[in-house]
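Note that one protein chain is taken out, while the other chains of the complex remain in position.
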Amino acid sequence: MNLSDHLPAFLVMIPLLGAFLTPLAASFGKTVRSVFFVLFMSLILLTGISICASTFGGNILVYVMGAENFSLTLPSGMSYPVRILFEIDAAGALMILCVAIAAFAGALFSVAYMDRFSGWKRFMALYFLLSAGALGMCATGDLFNFFVFVEVSSIASFGLVAFWRDKPEAIEAGFKYMLVSQIAAMLLLIAIGTLYGKYNAVNMGALSSMMRYGTLERIVLAILISVLAFKCGAFPIHTWMPDAYAETPSGVTCLLVTVSQASFYGLIRVCFSLFPGIAGGGMVAWILIVLGCMSMFFGVLMAVVQHEIKRLMGYHSISQVGYMLLAMGVGLLALGNGEKMAEYGLTAMKGGLFHVMNYSFYKALLFLCAGALYYATGTRDLDKMGGLARNMPWTAGMFVIAASAISGLPPFNGFMSKWMIYESSFAVHPILPAVAMITSVLTLASFAKVFQAAFLGPAKADFVAVREVPAFMLAGMAVLTVMTLLLTLFPGWFTGNLFEKAAEALLNQRGYIDAVLGGM
Amino acid sequence: MTDSIVRTLDSVGNASYFVVALLAVMALFAVVTQKNMIKICISIAILGSSVNLFLVLLGYRHGGEIPIYFLKGAAETMVLPTPQCLTLTAIVIALATTALMLSLIILLHKHYGTLDIDEIRRLRG
Partner (left out) sequence: MWTQLDSGFGYWNVFVWLLFFVALSCFAVWIRSLGRTDYKRNTDQDEIYWSGNEVPDDGAEISVPASSSYWGFRVAMEPLYALLNRFHSGSASDYAGYFIVTTALAGLLILLGGE
């Protein structure tokens, strides 16, 4: 048996196994459970990196669950796959890499961060399930299976948002997220059922090859877009995001950021691989662009006036998702038109995927910094903080890197992805980059405020005894800092090997279908 | 008995989908208009049931038998097994979320002393 053939199965198997072993491991004391937690997370990271490496040459990994042979997509002469299968192309592998790295960093951070609190078993089990859900969403090639992974990650995240159940706000945030999320999940199931009723298949490749673009498909697409835009936090339906991000333990917020990116991946997968005929070139592209611009602008507008650090960052998440929606909308607008695609569409998509990766790292890092501040000072209110750069130099330094990156200051990676989005969206309409730049300015303004309020200024009497956070927390933050700096220093390598390949994989609908149906 | 049900179902045709749509719209309406959290939770459960009904209906075939070979033997037509699997999965998920939602409501009632959803709004702005 060749181990590397079964990588896609390991991707979901390891976190699920981790979740079920958690009660056992957690009963052996602090050291064992920490080692167990970090070990399993590094295994996931290793699997993610290997998967990413094996999709480098434009390969599409296909893995059939429960068949005699893992590559048997069409058993006994069937013309459509009946089993659940995983299909990972370069775009999926990119997202898996983001999720795996953020999950690893969040786990390292949580080892020290959650040490003060009880409920370790629940925390670790839910954390594993959340990573399993997010990784599964990026890996699956089956719509119903996608729904199952969405629900796995959602239920785990409801539990984690409401983790501190003695805090009323945490329960409130969990309930609000859950309510709308359940409606969304049910609508998602209706959409998938409708597609099944019409085409007798739930496999994305098979559906994509049979798709005829009629009224029913349009309604299904609208539901899918709305549900997945809700999950990744687009403007009119973003309201769960600041609540949930603010109330979750910080190590988990770091993972939740990438879970929302997994939903974003679902959104672009649906648009580019399932419904390119409806989504390309017209109304759907404009819906994404308008959603993106609204998310960017209103998200950052709300962020500027917040004074609660994690809530402020939660609103920034909305505005960052806006950039990606804008980029992908511009990419969709050029879809099906080779000339436009070469002129600006591909750049927009590369920029958007670049931004996905940047965002997963610097945003996760910012949430970890906020968590470190909360750990050290016991408050999340910026009004009460001040002068902490002297006590916490490492946290301050990493915060500066992450804040400069998210504000798009050169030479950091955030600048480059934003620059690619500006240049490509300018070709569509000049007002789009204008909105994006205003957003960037306001982002800088609000992070300048956070830095000034938390780290600068005279030392406050309450925080004289504050010390730098434990080494494990710093290690978690350092992982993400290193990734941010790598993206900053070698953008050419990452763009050429990851983002460009991922954009091409998204555009290659034929390849996505043929990997399952075997070029019929 | 079974035959009469089959005949009835045939005579109504697509009307059963209409029932699904009605249930779903009722549930969505109730989620937005009801203020009591328990009632909202019930609406979500109704929405889930309407979706499950929809999935089962998709697999219905006229005069079909259960799709289990060793129980029923060879049959001319079988109802589709896939939607039933989907429904089972969806029911399990709905069970988990309903239980979790009710437990969150209990905690909310403990903290806020009310079940009115409009009074539970410390997180805003």
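Letters A and B mark the chains in the order given here, with residues in each chain numbered from 1 onward.
One rule holds for everything that comes next: a residue touches a chain if its C-beta (ideal position, glycine included) is under 8 Å from a C-beta of that chain, and two chains touch if they have at least 3 such contacts.
Fair warning: this is a prediction, and the values are worked out from it, not measured in the lab.
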item: Contacting the left-out chain in the complete assembly, out of A:Gly322, A:Gly386, A:Gly414 or A:Gly476; value: A:Gly386
item: From A:Ala105, A:Leu126, A:Val152 or A:Leu179, residue that would touch the chain that is not displayed; value: A:Leu179
item: Contact residue for the chain not shown (choose from A:Pro23, A:Gly58, A:Gly282 or A:Gly518); value: A:Gly282
item: Residues belonging to chain A that touch the chain removed from view; value: 175-176, 179-180, 183-184, 187, 213, 215, 218-219, 221-223, 225-227, 229-230, 236-237, 239-240, 278, 282-284, 286-287, 298, 301-302, 304-305, 307, 342-344, 346-347, 351, 382-383, 385-387, 410-411, 416, 419-420, 423-424, 445, 449-450, 452-454, 457-461, 488-493, 495-496
item: Residues from chain B at the interface with the omitted partner, ascending; value: 28, 31-35, 40, 117-118, 120-125
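Following the convention adopted for this analysis, only the chains that are shown with their structure count from here on.
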item: Of all residues in chain B, those that touch chain A in their complex; value: 24, 28, 31, 37, 40, 44, 47-48, 51, 54-55, 58, 80, 82-83, 86, 89-90, 93, 96-97, 100-101, 104-105, 107-108, 111-112, 120-123, 125
item: Chain A to chain B touching residues, read off their complex; value: 82, 144, 148, 151, 155, 158-159, 162, 165, 168-169, 171-176, 178-179, 182-183, 185-186, 189-190, 193, 196-197, 200, 202, 242-243, 246-247, 302
